[in-house]
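What you see is the complex with one protein chain gone and the rest in place.
And then subunit A:
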C-alpha cells in the first residue's frame, strides 16, 4: 500500500518530467549552441537554417568533417580518458605518493594527465583517424561538418594563450590572497568575543555593497601616478602599477575580501570551540591548533570560498578591462576586443571559439571539486 500512496499520478510525473527536460534544454542551449557554431565555417555558423548550422554542409564541402568512424572512435577515447581520470587515476596517485605529499601528488598527476590528454586527443587521435578514414569506405565519409581552425587561429595565431596565462596569474593571485587573509580573519572574527569584531564585519558588509566601479575609480588615479608616489621609496625604478596584473589583483581582492571573510567566518563558526580547546590542552599553541585541527576540518569551506573567489576573478570584465594594458589583457576583455567596427564573420566565430575555450577550465574545476563544493554549500544545513 505504501508504494501506492507514495506514487505520484502519471499526469503529474509526465508534467514534471517535461518541465525538467524543457528547462534543461533552455539552460544548456546557449553554451551548446556556441559550441556547435565554434566548429563551423562562418558560412555555416551564420546559416539561415537550424539544420545547416548543426550539420555544416559548407564546412563539409571544404573537406573538413567528422565521419561516423571519427565520432564513434574519437568519442569513445575521450569518454574513456575522462572516466579513467575519476576511476583509475585517484588510486594511482594514492599509491604512488608518499604520505604527507598528497597535494603535490595531485598537482603532478593533474599536469601529467593534461599532457597525456593533449597528446592523445590533439596529437595521436587525428592522425590515426585520418589514416583510418581513408580505408574505411562509407564509414570514413564526413557526415557532420567540423573544423578546429578557429581554435587554432585563436590560440596560436592570435596568441590567446597569453591572455590565458594572464588570467591564470590574476585568478591565482586573487584566490591565494583572498583565502590567506580570509581564513585568518574569518577564524579570528568567528572566535573573538569582542564588539569590535561585529563592527569590523559590518564595515566589511558596507564595502561589499559598494559598486565595483567606485573602487576602480578610487584606485585608478593612484595606479596611474604610482611611479611619482613610490619614487621616495624606490627612487628611479619606481613602477607604474597601472596595466600590471598585480594592480588588478589588488582591486579584485578589495572587492572580494569582505565576502570571503563573511563566508569563511560562518564556516568557522560551525566548528565547535571545544575542538580548539581540546587541541590547546593537548599541547598546541593557538596557531598550531588552527593549522593542525581547524584547517583540516575546514577544507570544504575553503574550497567553496576559493571557487567563488576564482569565479569572481576569472569572469571579471570591468576591472580587468579598465586597469590592464593590451599585452597583459585577461581572457574575458580579450574576447570583447574581437568585436569592433571592422569585425568580420570570421572574427565573430573566432570570438565564439574563444568563449567556448574559457568555459572549459570552469567545467573541469567544478567536476574535480564537486564533492567538496556540495558538502561546503550544505554545511550546517544538517547536523553532522
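The rule we apply is simple: a contact is a pair of C-beta atoms (placed from the backbone, for glycine too) under 8 Å apart; a residue touches a chain by one contact, two chains touch by 3 or more; residues count from 1.
Throughout what follows, contacts and distances are computed from a predicted model.
K.L.:
Missing chain's UniProt protein name, "ABC transporter ATP-binding protein", "Tol-Pal system protein TolB", "Acyl-CoA dehydrogenase" or "histidine kinase"?
P.N.:
From the choices "ABC transporter ATP-binding protein", "Tol-Pal system protein TolB", "Acyl-CoA dehydrogenase" or "histidine kinase", the unshown chain carries the UniProt name "ABC transporter ATP-binding protein".
K.L.:
For the full complex, which residue in A:48, A:63 or A:283 touches the chain that was left out?
P.N.:
Reading the full complex, the residue touching the unseen chain is A:283.
K.L.:
Which of these, A:82, A:213 or A:292, touches the one chain of the complex that we don't see?
P.N.:
That would be A:292, which touches the missing chain.
K.L.:
Even though one chain is hidden, which residues of subunit A still touch it in the full complex?
P.N.:
Residues of subunit A in contact with the hidden chain: 272, 274-275, 277-285, 288, 292-293, 296-297, 384.
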